[in-house]
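Quick one: the structure is below, and I'll ask about it shortly.
The block that comes next holds chain A.
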Amino acid sequence: MAKKRIVTTTINGKETQFLCQPRQTLLEILRDDLALTGSKEGCSNGNCGACTVLCNGKAVNSCLILAVEAEGAEIETIEGVAPVDGLDSLQDAFLQQAALQCGICTPGFIMSAKALLQEQPDPSEEDIRFNLAGNLCRCTGYDKIVRAVQDAAAARQQV
Partner candidate 1 sequence: MASTSYKVIGTRPIRHDGTDKVTGRAQFGADIQLSGMLFGAILRSPHAHARIKSIDISQAESYPGVHAVVTGTDLPEQQQKVAHLGEGDVNLYHLSQNVLARQKVLYKGHAVAAVAADDIHIAQEATQLINVEYEVLPPVLDVLEAMQDEAPVLNDDVRTDSMAGEESKDPTNVAKHYFYEKGNIEKGFEAAHVVIEREYRTSTVHQGYIEPHNATALWNQDGQITIWTSTQGSFMVRQQMADLLKLPESRIKVVPMEIGGGFGGKISVYLQPVAALLSKKSGRPVKLVMDRASVFEATGPTPGSYIRVKMGADREGKLTAAEAYVAFEAGGFPGSPVVCACMCIFACYDVPHGRINGYDVCVNKPRSNAYRAPGSTHAAFAAESVVDEICERLEMDPVEFRLKNAAQEGTRRVDGVQFARIGMKETVEAIRDSEHWKSSLEGKYRGRGIASGFWFNVGLKSSVTAMLAADGTVSLLEGSTDIGGTRASLSMQLAETLGIAAEDIKPAVVDTDSVGYNDVTGGSRVTFSTGIAVHNAGLEMRRQLIERVANIWEVKVEDVQYEDGKVRGPGGKEFTFRELAAKIHATGEPITVKGTSGSENQAGAFGTHCVDVEVDPETGKVDVLRYTIAQDCGTAIHPAYVEGQMQGGAAQGIGWALNEEYVYDEHGAMRNATFLDYRIPTCCDLPMMDTIIVEVPDPQHPFGVRGVGEVPIAPPPAALVAAIYQAVGVRMRELPASPPRLLHQILQR
Partner candidate 2 sequence: MVPLVYIPPLLKSLTNGQEIVEVSGKNVREVIQAVEAIYPGFAARICDGDDLRSGLAVTVGTKLATNGLREVVDTDSEVHFLPAISGG
């Protein structure tokens, strides 16, 4: 087995060091070593998006990134989204719109939507659907998810 490496990253605004094997994915380290289990494992091959995190502001599938690749990166996970005293407008919109049923895909959707709204504060329905197409939801049919992102975009414009 290859030697373990020390990796230094920023996770949810806090400098974090961890030890990992070269074969371990960022998702595995987040979940099993750092106890950040909000990022979910649905497929392990980048198809479902349940493990989406932001890496230097971009939405990525953390199951497709090796943990060693996170050296020096700024990572944001679902655990870092809510402010101390409430919820982010996206989280709030998901609840108001009933945009989740089982909830397993929800963290990934919120992370992808967050990346989208950072890039495009006023996306069209088509923009939203295109940008969330890498996140699979099997419960909702996406209708309420798209509406939630629309609502969150509107709420952010008002702030």
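The rule we apply is simple: contacts are C-beta pairs under 8 Å (C-beta built on N, C-alpha and C of every residue); 3 or more make two chains touch, one makes a residue touch a chain; residues count from 1.
If you want to know what made the cut, all candidates are chains of the complex that A comes from, given by their letters.
Fair warning: this is a prediction, and the values are worked out from it, not measured in the lab.
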Any idea which of 1 or 2 touches chain A in this complex? 1
Residue ranges of chain A touching candidate 1 (in the complex, touch as defined): 21, 23, 28, 31-32, 35-45, 47-48, 50, 77-79, 81-82, 87, 91, 94-98, 100-107, 110, 125, 128-130, 132-147
